[in-house]
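One protein chain omitted, others in place.
The chains carry the letters A, B and C, assigned in the order they are written, with residues numbered from 1 in each.
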Amino acid sequence: MVLYLKEFKIKWGMVIDLDKCTGCGACMVACQAENNIAPVVDASDKRRSMTWLLVYQLSNQKLYPDHDVAYLPRPCQQCGHPNCVPVCPVIATDKNEEGGIVSQVNARCIGCRYCIAACPYHARYFNWHDPVWPEGMEKTLTPDVSTRPRGVVEKCLFCHHRYMQARDKARVEGRDPNALAEGDYIPACVEVCPTGAIAFGDLMNPNHKVHQLSKSPHAFRLLERLGTDPQVYYLSRREWVRRQGDNILEHETVEGV
Amino acid sequence: MEEKKEGPSKGAVVVPFLVGFVAAIAFGWWGFPQLLYSSKSQPLNFTHLNHVQDYGIDCEDCHYFRPDGSYAGLPSNEKCAECHSMAMTSDPDEIKFVEEYYEKGVEVPWLVYQYQPDNVSFSHAAHKDEDCTACHPDVGSTNELPPYYENRLTKYSKETMKMKECERCHAKEGASNACQVCHK
Amino acid sequence: MALDRRSFLTFVAGGAVGTLFTPVIWKSIDDTAIWTQNWSWIPRLEHGPKAYAATTCKLCPAGCGLNIRTAGDRPVVAEGRTDHPLSQGGICPLGAAAVQMLYSPARIKGPMKKQADGTHQLVSWEEAEALLLEKLNEAKGQGGNVACISGDENSTMNEVLSGLLAQMDSNRFFLMPGESLTASKAFGSWLKQGVLGYDLENADLVMAFGADLLDSWGTAVRNKKAFGAAHPIGEQATTEYVYVGPMQNTTGAVADKWVSVAPGLEGVLALGIAYHLLQSGMIVPEALDFSSYRSFVLSRYTPEYVSKVTGLSSEQVAELAVKLRRANRPVVVPGSAISQGNGVFSLAAVMSLNFLLHPVNSPGGIFVLPDLPTVVSEAMEPSIIRGNDLVSFVQKITAGKTDRPSVFLVYEANPVHGLPQAEAMSKVFDDTFLASFSTFYDETAARADLILPTPYFLERWDDVQTPHGAGFVSYSVTRPVIKPLFDVKPAGDVVLGVAEKLGLDLGFSSFEKVLEAKTAALAEMDGFLTDKVQPWQVRTGASPAPAAGNQWRNISRGAVWTTAVTPFVPAVLLAARELSQAAPPDVDDWAYPVRLASITSRAHGSRHIAIPPFCLPLLGEEELQGKTFYVRMNSTTARNYGLKANDRVKLVGPGGECVARVRIFEGVGLNVVAAPLGFGHTAWDEFSRGKGDNIYNVLTVRTEPGSDLSVWADSRVRIAKAY
Partner (left out) sequence: MCDKELWPAGVQRCSLKYFLAWLVVVFAVLGWGVYAFYVVWSSGLHVTGMDNYFAFGLYIIFDLGVIALGAGAFFSGLLYYLVRVEGLKNIINLAVIVGFICYSGALLILALEVGQPLRSWFGFWHPNVHSMLTEVIFCITCYMLVLTIEFVPLILENRKLNKIKLLHHIAHNFHVIMPLFAGVGAFLSFFHQGSLGGMYGVLFSRPFVFREGFFIWPWTFFLFILSAVASGPAFTMLIATLMEKATGRKLVDFSVKALMGKIAGTMLAIYLFFKYLDTWGWITGILPRAGLTFDQMYYQLAYGKWLFYAELGVCGLIPAILLLVPKTRNTPGILYTAAILNCIGIVINRFVMTSQALANPVMPFDRWYVYVPTWAEWAPALAIIAYGALVLSLSYRYLPVFPQERKLNPV
């Protein structure tokens, strides 16, 4: 069933330390501001809200006082083997660019939502409403990310525009745009995180921190056994957290998941 | 044979058909563009050639890369006012710049022939070795600014390069044609 | 040829075929699709060069540095500032939403006067200032019958306001209630010239009692940075964080250890730990009242007693004591989860652990942070301001024990919504002239007779002096990054102008000049800028270069000033007398059997800021549904009161009640209900108005024996299913 596999020399990836995430949500706010997502009056309608980055609360399901919680920020997992890409009938989404970011071009999207059905992470969002900013607030739109009309699908792109800007800066400075140093390109959520719970870099580059972190015995990926091969890794020293990263049958044991 | 007699003569069929055909062709290729595009002129006539030839200003003095890698496509009022904070001649366009724009603090609403949609992020840095006129009209070697045609439906400039053209060149040059290389 | 039907049809057919060979259809289809990228009701992007402006956040007291990104002079995004010691590149959700708040629909567009029908009408600044002048003149004639409430603990604005009051012979200047008041009651007798700070950065064990260190308490982002640095990603932690508090809030969730103790009982546990430390021979040589403290603790806070009251086992308590004893540089942080309403007992009990563990001013422990010099003539001393108890004052007025001021000035504060027992407390504004200096149309502005809108902090000059909970002295300036969008005026300028017309001399003509003078006054102290060396690094041996050059120029452009100077502390008092008098009784309250653990989170705004539009998506499905908010309790508590998940529940306190839905959350202690502050707004805008209920209404104020302080962090309620 593998229709679609492409290897890249650069693979931008995140490693999120769930033992450091306080669930404060600064990343979610930064994401909205950076990516020109319109605020909505009733954001409690979670099934229609627009949260490219969403912080889930995980529970170890035990009663007080043995209870424990963890927060899991979920950006688009930028799967190495994305299910959303091959199903798109109009190539509005693709995984074809060096860096391995799954693209989403709203101008091409016809809004069939097949990709939303395909994504088990709920990382894709449909514009149920036309975006509306309170009067004047549209002046805070950044020039970097286009506004989207209703009726199209959108998602986290690892702040792809920052990647483009970093490449341009490298070009103007006479450096190789294909050999960015760690820190040249960082998504907004990573930048603001007050506890530094998110590391970002090239998973293929041994000089980047994420390369080693992704190999940690405490590292895991969401729903790894489905074969989506995400470029987002999570870290936790707590076994119950690692267990919740994937569906586990009762008799199955999880070794360093 | 009988059926043919009952029917109209060949000419009676062919002539209206041809008239309709030709009319449609004429409308489609001549009338339709007139309807689709509105013609606009630049707010000021900027004399590129004079600036380059008479005052020895380099293209890069106004059209330059910022240190962060972005491209300052058009000079701001401030840049122009380095020379034109007061009118130096009686040229009406120069006076208009000073009075209508600079002194009022309003940036000149230049019409960019090649303005790309919001969903496109064109990197000038990546194309800095190309010839500007490969995409832009050659305004630098004349003192006249050509008219600007705006598509009434899409609101884009008629000259805005279509994706096909970008893709063709990228393919030729071996550059990536992945969507997000240009789209944002 | 006549045009009969047949030839017309043939003509049409020809036209149709011809059209296929023209761009008409194909171009139209294509352009229609392109048109959908460009719907006129969806805003287009505006381009412009990218730039940054460094400033300091004023949305909560934590004083973080913000880097405001602009695109062609438009502020677009708030980012962190790596050069600011209070945030070090980090940012909280409220700060991240700072730029968009510029255009909040709740912004006040210009000065407003209350009409007879209770609505507000825009007026000119001349008229507004004339009215303020008239009212202040009346008050001046009545011997200074004016009071002021400031919601900004850290601004030099407090000097301007308290200076005005002082020159009108009034000393009724109050801050919104916070923990510096409690500290002042507990240690004010010997700590005259500063506050206590916590050197988290150099500690190897951080134990927070109540204080929600990693969300909203004190210098929240700096605390998180310290936590983050001590927990390098993917590596073993270098500093252990222990949270002693009522629930697995942000701090409890991520701390290395969570010890569940109901609100109000933190002090009991602390003295239970102190018992073990004292048993092991620890002493506080510099404390004058050590022996009475020692005998009080050893006689009363025996392991059995503490275990009975807190519900923790004796082993658990002993284990915490061992942790503290074994650590090289432990620091204990007292506080309440809502940064207010804490009693002297709780604070002094927890703080005594610090005194036991190490001398004051030792790295990784607690430091005395000196106050900065004041510049406005007759401005109240910071230590005096910290000791003024607003809630007691309001209670005295409503009880008729003191006279009601004829004029109330409220600066960047929202007492109508945010005082404990808010509904009852706000009656203090009946029959007075209430003037509100506010950026947003909050509940207090909605109630005010006169609204004097202040510029948003991105539009004005302001400053932040050492925030509560900091570990070091700091001073940084807030500066305008955009011209005011509306007809607003800096409150400092308004007050200085009115003072002048009142014939008072505060010594300055504009607030900007006050800040310049403040910056100049810093030269009295031996300070440095934090561009290369951070203040906590100085404590472990780094030596900074003294601040040089034009101080105002540097600081007004974003530089942060700090000093490592600590005042000499001859002797300390452990507040043994207050501890023994204020100790909570052993009996339980059966009328209000459930302990209320209030929550504050920066995701819900702050004391004077309602939840911003961009923070709404942060509220989970079980925090807010439509207009109803949720309170949390564990399944045992819920069962005891016949409640299930999603049931509507009524919380009744002695002073008020509110309705919420039940969220079963096992991270809350037994018989505790956790409820968030910051909801139930009635003014503001559509984004925050009418969502949830105001928990401030069910908070219960009691007077702590011994300290005479108003306390409500340990409020209790009755809960029952609501229908």
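Following the convention adopted for this analysis, a residue touches a chain if its C-beta (ideal position, glycine included) is under 8 Å from a C-beta of that chain, and two chains touch if they have at least 3 such contacts.
Since the structure is predicted, the reported quantities are computational estimates derived from the model, not experimental observations.
Visitor: Counting the whole assembly, list the visible chains that the omitted chain makes contact with.
Guide: Computed over the complete complex, the missing chain touches A, C.
Visitor: Identify the residue among A:65, A:111 or A:136 that touches the chain left out of the display.
Guide: A:111
Visitor: Using the document's contact rule, name the residues of chain C that touch the chain not shown here.
Guide: Within chain C, the residues touching the omitted chain are 29, 32-33, 35-36.
Visitor: State which residues belonging to chain A touch the missing partner chain.
Guide: Touching the missing chain: residues 1, 3-4, 47-49, 56, 58-59, 72, 83, 86-91, 108-114, 116-122, 124-130, 149-153, 222-223, 225-228, 243-249, 252.
We take it that only the chains that are shown with their structure count from here on.
Visitor: Busiest chain-chain interface by contact pairs, anyone?
Guide: Pair with the most C-beta pairs in contact: A-C.
Visitor: Can you give the whole-Å distance between the Cα centres of chain A and chain C?
Guide: For chain A versus chain C, the centre distance works out to 31 Å.
Visitor: Report, in whole Å, the distance between the mean C-alpha point of chain B and the mean C-alpha point of chain C.
Guide: Chain B and chain C have C-alpha centres separated by 53 Å.
Visitor: Suppose each chain is reduced to the average of its Cα coordinates; what separation in Å results between chain A and chain B?
Guide: Here chain A and chain B have centroids separated by 37 Å.
Visitor: Enumerate the residues of chain B that touch no fewer than two other chains.
Guide: 68, 70, 117-119
Visitor: Two or more other chains touching the same residue: where does that happen in chain A?
Guide: Residues 107, 146-147 of chain A each touch two or more of the other chains.
Visitor: Help me check something: in the complex, which residues belonging to chain C touch chain A?
Guide: Residue list for chain C touching chain A: 36-37, 39, 41-48, 69, 71, 74-80, 87, 89-93, 95-97, 99-100, 102-105, 214-215, 220-221, 224-225, 227-229, 231, 233-234, 248, 250-251, 253-254, 260, 485, 601-603, 613-621, 624-626, 634-636, 666-670, 685-687.
Visitor: Write out the stretch or stretches of chain C touching chain B in their complex.
Guide: Interface residues on the chain C side: 1, 6-8, 10-19, 21-24, 27-28, 31-32, 34-35, 37-38, 44-45, 49-50.
Visitor: Please output the residues of chain A touching chain C within their complex, sorted ascending.
Guide: Where chain A meets chain C, its residues are 15, 17, 19-26, 28-30, 32-34, 36, 39-44, 46, 49-51, 55, 57, 59, 62-65, 67-71, 107, 130-131, 133-143, 146-149, 151, 188, 191-197, 199, 209, 212-213, 216, 218-219, 235.
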